[in-house]
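Note that one protein chain is taken out, while the other chains of the complex remain in position.
In order of appearance the chains are A, B and C, and numbering begins at 1 in each one.
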Amino acid sequence: MRILFLGDVMGRGGRKAVVERLPGLRAELKADFVVVNGENASGGMGLTGGHASLLFEAGADCVTLGDHAFDQKEMLSHIDGDDRILRPLNYAKVAPGRGARIFEVSRGRRVLVVQALGQVFMKRPFDDPFSAVEAELKRAPLGGRVNATLVDIHAEATSEKMAMGHWCDGRASVVVGTHTHVPTGDAQVLPKGTAYMTDAGMCGDYDSVIGMTKDEPLRRFITGMPKGRFQPAEGEATLSGLFVETDDATGKALACAPVRVGGRLAEARPA
Amino acid sequence: MRILFLGDVMGRGGRKAVVERLPGLRAELKADFVVVNGENASGGMGLTGGHASLLFEAGADCVTLGDHAFDQKEMLSHIDGDDRILRPLNYAKVAPGRGARIFEVSRGRRVLVVQALGQVFMKRPFDDPFSAVEAELKRAPLGGRVNATLVDIHAEATSEKMAMGHWCDGRASVVVGTHTHVPTGDAQVLPKGTAYMTDAGMCGDYDSVIGMTKDEPLRRFITGMPKGRFQPAEGEATLSGLFVETDDATGKALACAPVRVGGRLAEARPA
Amino acid sequence: MRILFLGDVMGRGGRKAVVERLPGLRAELKADFVVVNGENASGGMGLTGGHASLLFEAGADCVTLGDHAFDQKEMLSHIDGDDRILRPLNYAKVAPGRGARIFEVSRGRRVLVVQALGQVFMKRPFDDPFSAVEAELKRAPLGGRVNATLVDIHAEATSEKMAMGHWCDGRASVVVGTHTHVPTGDAQVLPKGTAYMTDAGMCGDYDSVIGMTKDEPLRRFITGMPKGRFQPAEGEATLSGLFVETDDATGKALACAPVRVGGRLAEARPA
Partner (left out) sequence: MRILFLGDVMGRGGRKAVVERLPGLRAELKADFVVVNGENASGGMGLTGGHASLLFEAGADCVTLGDHAFDQKEMLSHIDGDDRILRPLNYAKVAPGRGARIFEVSRGRRVLVVQALGQVFMKRPFDDPFSAVEAELKRAPLGGRVNATLVDIHAEATSEKMAMGHWCDGRASVVVGTHTHVPTGDAQVLPKGTAYMTDAGMCGDYDSVIGMTKDEPLRRFITGMPKGRFQPAEGEATLSGLFVETDDATGKALACAPVRVGGRLAEARPA
């Protein structure tokens, strides 16, 4: 199976890049299944139902969220009506929506998508993601109930994300990180067959501070005093993510490669 | 000027990769100046004088440290006897050694190297790195007292590192991050001429948890309980860093590209 | 029922104060049930089986622990052989021992003791204590299966501890905090009948930095650089805690008052 994952879509610029480029990219890569992280698609904070629709129309089969899942309050009611949207498994015990779901893909194939939040360096506390993810992997074993499994580990610390990669190695097809808004250069297939990349990066303007217009974040770092609000940067966005090819029988990854298209970053496409 | 920067050398495996591969890499890239981050070169924690010598013999002109600067106690006395070793500017008011120094390069050229620690998500508190770095940049302006300036921002948060890049944009030739042990895929020349990469990555084994053998970190994440010590992973290391070409007159970056050689990660070399 | 709770016993000085003063204090207060937090009793870090015995012999009916529960490795095997010792409910999924237990008291009365760790500002992440504590309260309702319930909330943040107090108000007889090693002056019976005190304080030497000899902590704060180890301060310890009188029928608190005996702090005893 050919799977494309795109990292945190950042505001209007990120949405525009997805709308304009994802259809072509999906076709070019002959992707069977596309997952897009949408936690920052609406004004940089959360996701509205309308913007979720844009992402699906552009070619996403599944949209994952993150710690900003419900920054747009309408998502609290919207999520239970659209089972293509996932919030982290361990977001909160009472959160609406779900953190894992099996999707049907062409030719009867099935893909499990799981999202979990890390605990290290996060602004709010969340329960242990390792046991939460494992429960889902056991419920739908790779090569058994599902042909592929993708885990979106939404976390800050590289240590926690690498640990999640190894913890799932051989039990998931893909473990890909989100949340830092910077793509990593470490895409690899781990020893037991899981494609891994510490962070997919954002779909946003990289002449920015993690996707926000530079002025206010710089002011806060330099003066220690806030003045205005954060605003998503409006320069051309780079689509950033990971492409993975898996074996439908075993669910193991055969190859993976970073994807970076448009905007300021050096282009990267699967060979 | 052709500048090569290599990220955190991790234990014996990292040292071995530097010793075996840096001489050839330096020659191949015709590098004029090489900076290596050595904060984890000795057992994954700190740097001994002996291991510093290995790095210099292999081709480093300057070795930077980080939050682990003095984990090996002998560095407390060693550093003042070797002015090629820098510790972060804002490590501690009473720390021995220095955080910035001008190095002489061939043909009378001069390079300022500065290292600073970030404040966000660090285990210990440090004073503001932005004002500390700026003081050094003003003392030796680019295109004035120095032909090139490299800032090693040793920090966890992508936001703080991107902010440092923009803060120095046009005033430093290179701002490169260290500390997360994962290379980023965002190498770029910022609008005013500073080469930037959020993290250089480690020179270490990427089948690991940030360079440490997987067992103990995994145990801690999964069970919540420590059992043994962290040990550097011993698999083949990938040398990871950033290559930058600068204009000797203006000090601005002309181009930059990630460097990844050996080990598990996909190879990257300047075009 | 008359319940005495003593906060974190700190090293040799803390043990000595418990051994010398607790028997008399227990008699004087006619306490029916005594709980002592022992997480720092052995060298300031953890609790050995031998030191646990000392606390029981001096008059403790139950010993609670905390984030330092297993700093003394022998507690990993000892705890399952002594059901008077509790570790936090949410310490780790695989931790030995238990986080809640019902104790038999004179005249057929039963007391539930529960300990949980906070999540805010703790050095390691722990799962949500609120749902964990609630499950225990529901399993053995106050005025039903048990005559009294004491919750030891081992946490840093005053906000989280006050929230736990209100969350349990009317469902526990006592919610008392530990971990900061400083007694608070806010002992009160909350509106629905739960005795509450944000922190019981330590049984330790208050001419110290949270019970440790001043030199090394001061050096670290002032110079930013560690030099030696932390050592428990050896001056005379103050026993510090909370005394509560409850109604055996309803389990509600009738009155509560801080207890401070010996050492440097102003003495406090129930009227």
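Rule of thumb we're sticking to: a contact is a pair of C-beta atoms (placed from the backbone, for glycine too) under 8 Å apart; a residue touches a chain by one contact, two chains touch by 3 or more.
This structure is a prediction, so every number in the text was calculated from the model and none was measured.
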{"item": "Option from B:Asn40, B:Thr64 or B:Gln119 whose C-beta touches the chain left out", "value": "B:Gln119"}
{"item": "Sole residue of C:Asn90, C:Ser173 or C:Thr198 that reaches the chain not shown, by the stated touch rule", "value": "C:Thr198"}
{"item": "Where the missing chain touches chain B, by residue", "value": "93, 119-120, 125-128, 131"}
{"item": "Interface with the unshown chain - residue positions in chain A", "value": "70, 91-95, 124, 126, 223-225"}
{"item": "Contact footprint on chain C, counting only the chain that is left out", "value": "121, 128, 130-131, 156-160, 162-164, 166-167, 180-188, 190-191, 198-199, 201, 206-210, 214, 217-218, 221-222, 224, 240, 257-258, 260, 264-266, 268"}
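Quick note on the criterion: only the chains that are shown with their structure count from here on.
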{"item": "Copies chain A and chain B - rotation angle from C-alpha fit, nearest 5 degrees", "value": "180"}
{"item": "Between chain B and chain A, distance of the C-alpha-averaged centres to the nearest whole Å", "value": "29"}
{"item": "For chain B, residues that touch 2 or more chains besides their own", "value": "224"}
